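Let me begin by presenting the structure, written as structure tokens, before commenting on it.
With one protein chain held back, the other chains of the complex are shown just where they sit.
Presenting chain A:
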Amino acid sequence: MTGSHPVLTMTGISKSFPGVRALDNVDFRLFPGEVHALMGENGAGKSTLIKVLTGVYGTDRGIVTLDGEQVSFAGPMQATAAGVSTVYQEVNLCTNLSVAENIFIGREPRRLGAVRWGEMRRRARALLARLDLDIDVNAQLGSYSLAVQQMVAIARAIDIQARVLVLDEPTSSLDAGEVAQLFRVMRQLRDDGIAILFVTHFLDQVYGIADRITVLRNGQLVGEYATSELPQLSLVEKMIGKELRVLERLDEQPRRDPADGAAGTPLLDVRELGRRSAVAPFSLTIHEGEVVGLAGLLGSGRTEVARLLFGADRADHGSVRVNGSPTSLRTPVAAIGHGIGFCSENRRAEGIVTELSVRENIILALQAARGWLRPLPRRRQDELVERYVRALSIRPADPEIPVGNLSGGNQQKVLLARWLITEPRLLILDEPTRGIDIGAKTEIQRLVAELSDGGMAVLFVSAELEEVLRLSHKIAVMRDREMVAQLTNDQDVDADRIMQSIAAGAGHEGVPS
């Protein structure tokens, strides 16, 4: 439905940060009734373009029009009032307020000035039902996983009577089911004539929903295309500006050979470990060099398992052995002492320290392990940081800028680097490739495979089944906060089989020994 006039145009937009040209003369247009994907590598300028649109940042140059009239929003509130509703990349809700309050904050239903709480809760429930999400709207938002928080942010955005809906990586921590539901809602909105700007790093999602695609590279516009006329391979080519080597590597990457590892004393052996109201007691062994994948749907308890194994939450049940000797993992410090590392899925709240520099963030865990009295020599710091900035292609490659100034995907890489330099024996990765572009994602997957070949054990948690299948020797399946199956990742395991065991629940697959 792109025949009419664009509802939104951005012309000649430029935006610089000190030392970085984030946007350079970028044009963008959005028609009513279309889903428009904005694509580009990490740091290409997608989020910046969105923030310029909604007035979070001022522009250096360029013109924005909405319905043919030039606008310049002084801030996101103004943009929302003018009909541009946005879900930012970093979920920005108040975790100490209830779900319903978060959805209606700033526009609570009122009568005579007093908030109508009943009405608010009812409407919140209806909105969430639209996204097929059944949660307690009175509960504190912080008690829910990041994925649920993301859904709540989306619910808030779609409720606002908007003409333009902007979604910056809304699906980065969602499972297939939620994504499908979100897409259903997006299609409805599109058919109602709403223009949707959608950012994602998942190519299949782009081809599943987008009508048109705009590609950015290094802050510059590469072009605007109809999805049907742009094959996946050329899209990737346009994004990375190179031949399609990266994608080939993605395909040829072998399924991991399940034969190696899994012999001798396990590195980590937990029995009946559990925590009331978080995850039911489970048993799991991880051997040196073994990659164990954790699969399951949203809220199935994947993150809870990871947190228990790292001591981020305290188990109230069960026993732990590391290398055969009994111990307990009661705190992160204890877990780190046993050579365990943990990348949280919630990088903003539990990962990076935004105002510290890239270098400081990367050395943080290593330094903490040494204690403050034994500072890591500066030269050693620089060496390590440089190595990983290169290995993970963190951009911009200046280790002294604050991490908060990096794009979302690059922040994720910094978090990963923090743990890699500690050379852990077991690395727990909760959604490590969340928000990372496809080029870097393959790099990270390859790195994980390499490290496990070198003897490091990995617990790999991901909402993306393909990724879990590609990397893991063994896959533990979670459902309703219970570990319902453990499958050796051999020839006859595939996505379908895992989905089946999720659906079947406990019972016929090998229940943990």
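Definition applied: a contact is a pair of C-beta atoms (placed from the backbone, for glycine too) under 8 Å apart; a residue touches a chain by one contact, two chains touch by 3 or more; residues count from 1.
Rule of thumb we're sticking to: contacts and distances are computed from a predicted model.
*Asks:* From the list "ABC transporter permease", "1,2-phenylacetyl-CoA epoxidase, subunit A", "Protealysin inhibitor emfourin" or "Acetolactate synthase", give the UniProt name belonging to the chain omitted from this structure.
*Replies:* "ABC transporter permease"
*Asks:* Which of these, A:218, A:323, A:354 or A:488, touches the one chain of the complex that we don't see?
*Replies:* A:354
*Asks:* Of the residues A:94, A:139, A:397 or A:495, which one touches the chain left out of the display?
*Replies:* A:94
*Asks:* Of A:42, A:102, A:283 or A:445, which one is in contact with the hidden chain?
*Replies:* A:102
*Asks:* For the chain left out of this view, which of A:376, A:391, A:447 or A:504 touches it?
*Replies:* A:376
*Asks:* Which residues does chain A use to touch the chain missing from this display?
*Replies:* Those residues of chain A that touch the unshown chain are 15-18, 51, 56-60, 75-77, 80, 88, 92-94, 102, 105-106, 153, 156, 310, 312, 332-333, 336, 342, 344, 349-356, 360, 364-365, 367-376, 418.
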